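Only one protein chain is missing from this complex, and each of the others stays in its spot.
So that you can tell them apart, the chains are marked A, B and C in the order they are listed, and the count of residues begins at 1 in each.
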Amino acid sequence: MKTAAQYRKELNKMRANIHIAGEKLTRDDPRLAQPINVVAATFDAALEPENKGLVTTLSKVTGAEINRFCNIHCSTEDLLNKQAMTRKLCHKVGGCIQRCMGIDATNALSVITYDTDQKYGTEYNKRFMKWLEHFQKNDIVANCAQTDVKGDRSKRPHEQADPDLYVRVVERKSDGVVIRGAKAHNTIAPYAQEIIVLPTRALTTEEKDWAIAFAIPADAEGIHQIVRLASIPIRKHLQAPIAAFGDAESLTVFDNVFVPWDRVFLNGETDMGGRLALQFAEYHRHSYTGCKPSITDIVMGMTALVAEYNGVAKAQHIQHKLAHLIGVAELVTAAGIAASVTGKKTASGTYIPNSIYVNAGRRLAGENIFHEYEILCDVAGGWYATLPHEEDWFNPETKAYLEKYTMRNPRISPENQHRLFRMISDMMTSHWFGVELGGQYHGGGSPIMETIGILRDYDLKPKMDHVKYLAGIPLDDPHG
Amino acid sequence: MKTAAQYRKELNKMRANIHIAGEKLTRDDPRLAQPINVVAATFDAALEPENKGLVTTLSKVTGAEINRFCNIHCSTEDLLNKQAMTRKLCHKVGGCIQRCMGIDATNALSVITYDTDQKYGTEYNKRFMKWLEHFQKNDIVANCAQTDVKGDRSKRPHEQADPDLYVRVVERKSDGVVIRGAKAHNTIAPYAQEIIVLPTRALTTEEKDWAIAFAIPADAEGIHQIVRLASIPIRKHLQAPIAAFGDAESLTVFDNVFVPWDRVFLNGETDMGGRLALQFAEYHRHSYTGCKPSITDIVMGMTALVAEYNGVAKAQHIQHKLAHLIGVAELVTAAGIAASVTGKKTASGTYIPNSIYVNAGRRLAGENIFHEYEILCDVAGGWYATLPHEEDWFNPETKAYLEKYTMRNPRISPENQHRLFRMISDMMTSHWFGVELGGQYHGGGSPIMETIGILRDYDLKPKMDHVKYLAGIPLDDPHG
Amino acid sequence: MKTAAQYRKELNKMRANIHIAGEKLTRDDPRLAQPINVVAATFDAALEPENKGLVTTLSKVTGAEINRFCNIHCSTEDLLNKQAMTRKLCHKVGGCIQRCMGIDATNALSVITYDTDQKYGTEYNKRFMKWLEHFQKNDIVANCAQTDVKGDRSKRPHEQADPDLYVRVVERKSDGVVIRGAKAHNTIAPYAQEIIVLPTRALTTEEKDWAIAFAIPADAEGIHQIVRLASIPIRKHLQAPIAAFGDAESLTVFDNVFVPWDRVFLNGETDMGGRLALQFAEYHRHSYTGCKPSITDIVMGMTALVAEYNGVAKAQHIQHKLAHLIGVAELVTAAGIAASVTGKKTASGTYIPNSIYVNAGRRLAGENIFHEYEILCDVAGGWYATLPHEEDWFNPETKAYLEKYTMRNPRISPENQHRLFRMISDMMTSHWFGVELGGQYHGGGSPIMETIGILRDYDLKPKMDHVKYLAGIPLDDPHG
Partner (left out) sequence: MKTAAQYRKELNKMRANIHIAGEKLTRDDPRLAQPINVVAATFDAALEPENKGLVTTLSKVTGAEINRFCNIHCSTEDLLNKQAMTRKLCHKVGGCIQRCMGIDATNALSVITYDTDQKYGTEYNKRFMKWLEHFQKNDIVANCAQTDVKGDRSKRPHEQADPDLYVRVVERKSDGVVIRGAKAHNTIAPYAQEIIVLPTRALTTEEKDWAIAFAIPADAEGIHQIVRLASIPIRKHLQAPIAAFGDAESLTVFDNVFVPWDRVFLNGETDMGGRLALQFAEYHRHSYTGCKPSITDIVMGMTALVAEYNGVAKAQHIQHKLAHLIGVAELVTAAGIAASVTGKKTASGTYIPNSIYVNAGRRLAGENIFHEYEILCDVAGGWYATLPHEEDWFNPETKAYLEKYTMRNPRISPENQHRLFRMISDMMTSHWFGVELGGQYHGGGSPIMETIGILRDYDLKPKMDHVKYLAGIPLDDPHG
C-alpha cells in the first residue's frame, strides 16, 4: 500500500490540465492542498494498526493486502465493512472522503463486464481484471465520471442539438476509441490518478456511441479539468484540523481523447450501458449509507456541543432535535446494514447491495440534509452567522471586546467559545457550505432519483393481489 | 403444536369474566369471534408446510417443535425470523397479529429473571423456565399486561392519591402474593389463556410493592376484563376475508388476585423492575418492525389498487406517494434487520435486539401512520367515506343505481369496484379505524417514548468530542 | 326568518326518497335527527340577539332581514362576516355547519348567470334573481350537488363509457329539460329543501349537455337519495351536546328528472360551465377558512383539556403542539381575511374572494387535518381508543372499577374524566371520525385541487422576469 507522501509525489508529476479561476495549474498548487489532504487521509488510515481489516483487506485477485478502496466485494461482510470504513473516515476529514468514487465504479464494472461477456461473447471482464490488478497494486485514486452535462433534460442523448452533450465515441480505430464530451460534478477528479468513465442513464439501441465505459489517466492528452474549489476557509491564526480539508470538483472535458482497447470496458452494448449506470448508482448509494450518517454525526456533535456552550442543552425541544438527528443517522445506517446483509452474489462473484434499502436509505438522507443544518442553525443561534472576521479576534483594538462578549458558559474559555463558533461558521456560512449542501443533496442521486429507483425495483403487484384477496376479489377475475 | 380448534375449545371452558357493553360474557360470545379468528390464524399458519422454520422452530428447552410465538431467541437468526414471521402473519389477518405480546414478554423475562438471580441470589429464572416449559408445551396464548392506568402522569407510582393506580402487591403471604390494580390497553387479553404482568416504568427504591412480575390464567379469581371491541364491520351480503377479523382490548382489573410463588418472576427488586419494563418494550418495538411494514403493505396495496380502479395510477404525484409508503415500510424493516443482526447475546443466553435501531424504526413507523392513511384517503377520493350502506347495494330499489354510478374503470365489474371501496371504507371509516390508529400510534410506545429511549441509550459524547477535535478544542481542557 | 320548528315541519312533509341501509325513509326518521339538529342550529342562531348582523343581514333584493346563509355578498364586509359566522356556528355543533352549501352555490350563480347573459344574451340572471327571492323569503336550506361520480378519472365527460357518469341533459322540452346522472358526497342533501346542481369541471365545446345548472326541490320526482349516515354515537346514559349532532351524505340520483325553465340557470354554455364550477369552489374554499379553524378550535380545546386532565399540560412538547394547532387555525383564518379584504366586485355586483388566498388557506387546512388529530391522539394517550363501552360505566359490576381506574388529576371527578374521554373517543374512534376526516380532507377540494387552482391563477412570469433583471438577462432577449 502507498503512503500519502508517495501519492502526493505521483500527483506532482502529472501534466498541468487543471483550470481554476482563469489559470492552468499543476497539482502542487496550494489551492488544491486542502482537498488533497482528504484523500491523503485514506492512505494514512490504511497504515494505522487499528484499521487493519477495516481500511485494508486482502485482494481476491492477488492475495496481497490492499487498501479497501481498491477492493471488490466478495461477501456481505465486505459490504458491511465498506459502509463502516466510510463512516469512520468521513469523521476524520469532517465530511466526504471522496475516494468511494473508485471502489463504487470498479465494483460496478466487475459485475457488468462479466454479464456483458456472458451475453455478447466479449472480453471486457478479462480486460477489466487486468486493469484492476494495476489499480490494486498501485493503490490508485480514481474518480468516476458519470454525470453527463445532459443538455436539454427533456431529450435523450441522440436527440440533443449537440450530440456531445453526452460523452460519446466519435471515432473507432484499430487500437482504440476516440472520445468527446464532458462529465460534470467530478469530485476528486483534479487529484485523482485515473478517471473511470461510465454511462449516466439507460440507452436506446440508437445510442451505441454513448454506450461506452473506460478508464483513463486523469492527465491524458485531450482531458481538460475546469475546477470549482470549495474548501473550508483557511485560517490565519486559529489553526484547527477542520480547516485543513476541502473539496474540488471538475467539469472534465474530453476533447477527442484516445482510449486504447485494454482500457475500454464497454463499447456499444446499449442495454448493458443502462445497467452499468444503475449498478454504479446503487453501489454509490450504499456508500452514502456510510458517509451521510458520518456527516450527521458531525452536525449532531456541533449541535450538542453548542447547546452545552449556550447553556440550553437540557431544553426539551433541543433534546428532541438531537433525537431526530440520531434517528436520521441510524436509520440510514440501518438501511445500509440491511442492504449489505441481504446483498446478493452476482454471476461475476461480486456482491451487490439490495437496491430497495440503498435507495430508501439514501433518499432519507437526502430529504433531511437541509433540515439537519436547519437544526444546527436553530440551536446555535445567530452568532455563527454574524461572527466577526477571524482577524478581529487577534486585533488588539477589538480582541478584548470579542472575548468578553462571546462568553456564554463561564466555565468555557473565550478561545474555546471562539473555536466552536468559528467551526460552525466555517461549516455553515462559507462557500464550502453551499457546495456541500448541493453535493449532499444531489450526489449519488437526489431524492427524486431514489424515488424513481424504488418505483422501478419494487414489486407492488403482490401487495395489490393481497388486497384483492382480503377484499374478496378473485385474483384471476378478468373484471377485477 | 395446538390446532385452532383446540385453542377455541380451551377458551370456551374459561370462566366468564369478560365485560362488554354492560354484559358479562363467556369467550364463545359471537362478539369475540372476529378477534379470536386473528389468533386462530397463528395456529393454522404453524401447521402449513411452507411456514416450517418460520412460524415454527425447535424449543431450546425441550427440543420439540413449537410455535415460534412461544420461542426464546437464541440467535440473531431467531430475531430475524420473528420479524419476518410477524410481517407475514399480519398480512393474513389484515392487521395486528396480536400474539407478539407473549413472545416479547417471555423473552424479556428470560433475560431479566436471569440477571436478577445473578445480582440478588433469587430463583426467578428457575421458576420462569419451568413455567416456560408449560407455556411451550401447551402452545399458550398470552397477553402481556404492562401499561398501568397511571393516574396523574406528573406523579410517580408511590405518589399517587390512590396507590392502586399502578398494579401492586397488597399482601405477601406464605404461598404467594396478592395483587391489586388495573392494566390498560390489553390487546388479546380477552381471548388469551394467560396474562403476563410486568412493570410499566423505572421504579425508585420506595416502590418495592410495584416491582412485581408474574403470569396468571386470564380467568383467575379476581380478574375482571372490561373490554372494548373494535372489529371490522360484519357484512350481511358481501363476504370477504377482511371482514372476518377484529380486535378487542381490555382494561384488566386485578381485584385482590392471588398469585402463587411459582408464577412470580419479580418481587421487590425495583432496579430490575425498570429494566424489565424496558426490555419488554424493546422486544415489542422489534415486533413493530415486522407488523408495521405489514400494515403499510396493506395500505400501499389499497392505494395502488384504488389508483388503478380510478384510472389515475400513472399520475406522478400518486406514484411518488406510493414510493413514500414503500420507503417507510422498508426503512422500518431495515431498522428491524439491523437491530437483529447487531443483536447481542445476554448472560441468560437469550438474544436482544439493538435498542437504537428498534427505537428509531418504531418511531419512524409511529410518525407516519396517520400520514399513510392520509395518502390512501387522498388517492382513493371521497367515495370510501360516503359509500352508501351495504344493504343499499342489495336492495332492488337502489342496487342498479349504485352499480351504475360506482363504475370507474369500465373493465372492472361493479361488484369488484364495490368490494374494493367497501374494504377501504371498512378500514377507514369504521370504529375499528380509530382504535387501530390509536393502537398503531401508541402501541409499543408512542414516538415520544422512542425519542426518550434513543436519548437514553445513544452516546452523544464521542460525537461532541470529535467536534472538539476538529475545532481544535483539547479534549482534556477543563475550559472546553 | 324561519324557526327550527318550521324547518322540521316542512321537512316532514317531503316525499320519502331517502334510502338508508335498505330502507326508504321520510325525513322524520330518527336516524336523521342528529344531522337535522345541525341545520336547526342555523335557524336558532339567527334568532339570538347577539348574532344580529352576523348570522342575519338585510337582503339586497327585498330589503328584509334574512338569514346570512341566504345572502348574496355585496361587500368585502359580507365576505368577512360569512367567514366569522361560519367559525362561530361550527363551534356550536362541534363540526361542519353544512349550510354553507347554499350560500356558496347561490353566490356563484349570481356572478356567472350575470356574465353569461352579458356574453350570450340569455336571461339566466333574471330567472335566478326571481328564484333567489323565493330562496330568501322562505329561508330555504339548499344543498349544492356539484361532484359528479366521474367514472374513469382519466377521461372527460363525453368520453365516458356511460355518458350519465356526469349529470347531463337527456332531453330538451318546450317547458324545460330532463336530467340524468348522479352527484356524490352531497352533504346536507337528505334534509335540504332544494338541491342546486352545478357542473363539476371545465367543459369542452362537445360537452353542451353537461353544461347545466339548476335548482330543484330535493324530493322532486325522479330524485333518489342514497344516504350514508355518520353521526356521533348516540349515548344511552351520558347525555352531552356533542352527541346530538351528526352528518349524512347522499349519492343523489337523477333518474330523468324534469326541470322547468324558470329553475334552469345554465344550459349549454360550456365555457361558463367551467367558470361556474370554479366560482363555487372558490366560494366554498372561502367557507373553509371559517369552518376549518373552528374544527381546529375544538381539536385544540380537547388537546389542551386532556393535557390538563392528564397532568402534562406544562410539558414543552405538548405546548409546542398546541402552538402548532393555533398556527394552523389562525393562518387559515388569516387567508380568509386576506381573501375577503382583497375580494373584488364583479360585474353582477356580487363580491368574490381572492382565489390565491382561499386556495392557499384551504390547502393548508387540508394538509394538516390528519396531523391535527394525530396531535390529539398523541396528547390524549391511548385511553380514548380502548375506553370501555358506555354501558359498562353504568353497570354496577364494573362502574366502580372504571371510576377508580380512570382517575388522573385527583381534583377532577370521575364523571368529568369519563365525559372528556367519551367525547374524544366519540370524535376519534367512531364511524363519524373516518367520514369526517375524509370530508375535511376532500370537501371543498382536496389539497391537490388547491394546488391546481394556485398554479392556474398565479402569475409566475413577473417573478421570472424579475430574476432575469437581477441576473442581467435582458427581458426582450429572444435567447433569454
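Some observations on this one:
The rule is short, and it goes like this: contacts are C-beta pairs under 8 Å (C-beta built on N, C-alpha and C of every residue); 3 or more make two chains touch, one makes a residue touch a chain.
This one's a predicted model, so the numbers in the text were calculated from it and none came from an experiment.
Within the whole complex, the absent chain has one touching residue among A:Lys52, A:Lys126, A:Lys155 or A:Lys461, and that is A:Lys155. Across C:Thr122, C:Gln136, C:Gln160 or C:Thr333, the residue that sits in touch with the chain not pictured is C:Thr333.
Among A:Met1, A:Val61, A:Cys74 or A:Val312, only A:Val312 touches the chain left out of the display. Only one residue in the set C:Met302, C:Ile369, C:Leu387 or C:Val435 touches the chain that does not appear here, and it is C:Met302. Seen from chain C, the chain kept out of the figure touches residues 91, 94, 238-242, 297-298, 300-302, 304-305, 308, 319-320, 322-323, 326-327, 330-331, 333-335, 337-339, 341-342, 356-357, 360-361, 363-364, 411-413, 416, 419-420, 422-423, 451, 454-455, 458, 460, 463-473, 477-480. Mapped onto chain A, the footprint of the missing chain covers residues 19-24, 147, 149-155, 161-162, 164-165, 182, 184-185, 224, 226-230, 249-251, 253, 255, 310-312, 317, 370-371, 373-374, 377-378, 381-392, 394-395, 397-398, 401-402, 404-410, 425, 428-431, 433-435, 437-439, 441-443, 446-448. On the side of chain B, the interface with the absent chain consists of residues 315-317, 320, using the contact rule stated above.
Here, only the chains that are shown with their structure count from here on.
Of all chains shown, the one whose average CA position lies nearest the global CA mean is B. Remark: chain B and chain C have CA centroids separated by 38 Å (rounded to whole angstrom). Counting partner chains per residue, chain B shows two or more touched chains at no residue at all.
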